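My structure is below; once you've seen it, I'll send some questions.
What you see is the complex with one protein chain gone and the rest in place.
Residue numbering begins at 1 within each chain, and the chains themselves are lettered A and B in the order written.
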Amino acid sequence: MKKILSLKELSERNLGLAGGHRACAGCPFPSIVKMVLSSSDYPVVVANATGCMEVTTTIFPYTAWPVPWIHSAFENVAATIAGVETVYKSLKKRGLIKEKINFVAFAGDGGTYDIGLQALSGAIERGHNFLYVLYDNQAYMNTGIQRSSGTPFGAHTTTSPAGKVIPGKMQERKDITEIIAAHEIPYVAQASPSHFGDLIRKVRRAFEIEGPKFIAVISPCVPGWGYPENKSIEMAKLAVETCFWPLYEIEYGVYKINYKPKEKLPVKVFLERQERFKHLIQREDLINEIQKKVDEKWERLLSLDGKKIR
Amino acid sequence: MNFKSWRDLPEGGIIKNVPTSIYFKTGDWKSKQPKFIKEKCTNCLLCWLYCPDCVIEVKDGKIYEFHFDFCKGCGICSEVCPAGAIKMEDLR
Partner (left out) sequence: MRIKNFIKHALTGNEAAAYAMKQINPDVVAAYPITPATEIVQIFSKYVADGEVDTEFVPVESEHSAMSVCIGASAAGARVMTATASQGLALMHEMLYIASGLRLPIVMVVGNRALSAPINIHGDHSDTMGSRDSGWIQFYCENANEVYHTTIMAVKIAERANLPCMVCMDGFIITHGMEVVETLSDEDVREFLGKREPLYNLLDVKNPITVGPLDLFDFYFEHKRSQAEAMLKSKRVIAEVVRDYNTRFGTDFPDFVEEYETKDADFLIISMSSAAGTIKEAIDIKREEGIKVGLLRVKTFRPFPYEILREKIKGFKAIGIMDRAESFSTMGGPLSIEIKASLYPLEKRPSAIDFIFGLGGREFTLEDAFKVIEITKKLYEGEKLPEFMYIGLKGE
C-alpha cells in the first residue's frame, strides 16, 4: 500500500463532505474530512460525536456525508463506532462479509477530552479496530465557544472570559495525545491540515494497522479563535511553526517527531493573530509562561525522539 | 425529498440517497467571490484541497470549474494559491 498519495490521486478519489453543509465560511474541518476519507483505500463507515461537524453537516433532510454515517450522542462516539465495528468483526468471522471496511470516529475536543474521554478510553482498551480523529478547535465551539479541557492556557472563551480579574483560562490544557499514548495503542499521532502530506501519510499508516488508532488534528476556528476567515490554514501552520502544536507520532511505543521547524517562531507570533489571546498583549508574564510551557514540551519531545518509551 | 406529512418521513429519522446537502445552496452567504485566472494556474490542487465547500471541481488533475452555488466567499482558495491564480472580488 502506498504510504502517501499525491493531491492528484486524492482528487481522483474525491471523497469528502459535499457542498451545502453549514460549517462557517473558512472552517478547516471539511478539508480534514476530505483528507481522511480520501486516504482510505476501502469503504469507510463514520461515526460522529455531537458538535460542529455533526450539526452543520446533517440538518435533516440535508446531509453532506457520502458514506455511511451515524451520530448517536455527544460522549459516546467511540462506543458507537465500537458497536458497528463489532458487528463487522462478527460478520467477517462467520464469512458473511468479505470486503474490508475502515471505521472512523470523528469528534471535537468537547467529545474527546471531557465528556467523551471515558468512552474513548474504554473503546481503545478493548482494542476495537477503528481510527479516532480528533478535530481540535480547542473549545466547545458549536454551542458558542465555551472552554473545554483542550482550551489552552490564557485563552478567552465565554466560560473562561478574559475579565478584569481573571485573564482567560488559567488551567493548562490536557495533553490528550499523551493520555491516549499511555493506553499503549499501536498508533497515536498529532497532525495539522496545513501539513497535508504528513496528515495523509498518518491516516494511511493508521488504516494499515489493526487495532485502535488516534490522530489529533488541530482545527482552527474562525469565530472561536478570532481571525479573518481566509486564514485558517495559515493559523494551523503557525501553530506548527511555533511548536505550539508539534507534529509527531508514536508507533508501537516509538516516538518520532515528523517536523522540526527550521526556524522555531516565538509563540507570540501565533497568539497575537487571534482575538482569543488579544488580552495577553499587555501581559508579558503570561506570554512568557506560555512560551516556557511550549519550550518544555518541545524539549521533552526532542528527548523522546526516536526512543521506544511505551 | 418532499416531506409534506409525517407519513412521508423515512422511519428512524435516517437520510437516504446521500448526500442531499447539494440541494441547499449556501452560495448566498458570500459577499466576495473568487475569480479564477486560468493562465496563472499550475494545477497544484491546493485550492481544491482546502476549499471547505466543495466549490472547486478537479478533472484529470486540473482545476476545471468553480461551483459558486456553494461558495461562501471565505477566500481560503485565494490565500493558499501559490501562483496568484485566484483573486477575491467584491460582489456588491
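Methods note: a contact is a pair of C-beta atoms (placed from the backbone, for glycine too) under 8 Å apart; a residue touches a chain by one contact, two chains touch by 3 or more.
Because the structure is predicted, anything quoted here is derived from the model rather than measured.
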item	value
In the full complex, displayed partners of the excluded chain	A, B
Touching the absent chain when the full complex is considered, from A:10, A:25, A:82 or A:104	A:82
In chain A, positions touching the absent partner	43, 45, 47, 54-55, 58-61, 63, 65-73, 75-76, 79-91, 94, 97, 99, 101, 118-119, 121-123, 125-126
Residues from chain B at the interface with the omitted partner, ascending	3, 5-7, 9, 11-16, 18
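We take it that only the chains that are shown with their structure count from here on.
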item	value
Between chain A and chain B, centroid-to-centroid distance (C-alpha), Å	23
Residues of chain A touching chain B in the complex	7-8, 10-12, 14, 16-23, 25-31, 34-35, 57-58, 60-66, 69, 193, 196, 228-234
Chain B residues touching chain A - in the complex, by the definition given at the top	1, 3, 13, 15, 18-26, 29-30, 44-46, 48-55, 58, 61, 67, 69-70, 72-76, 78-80, 88
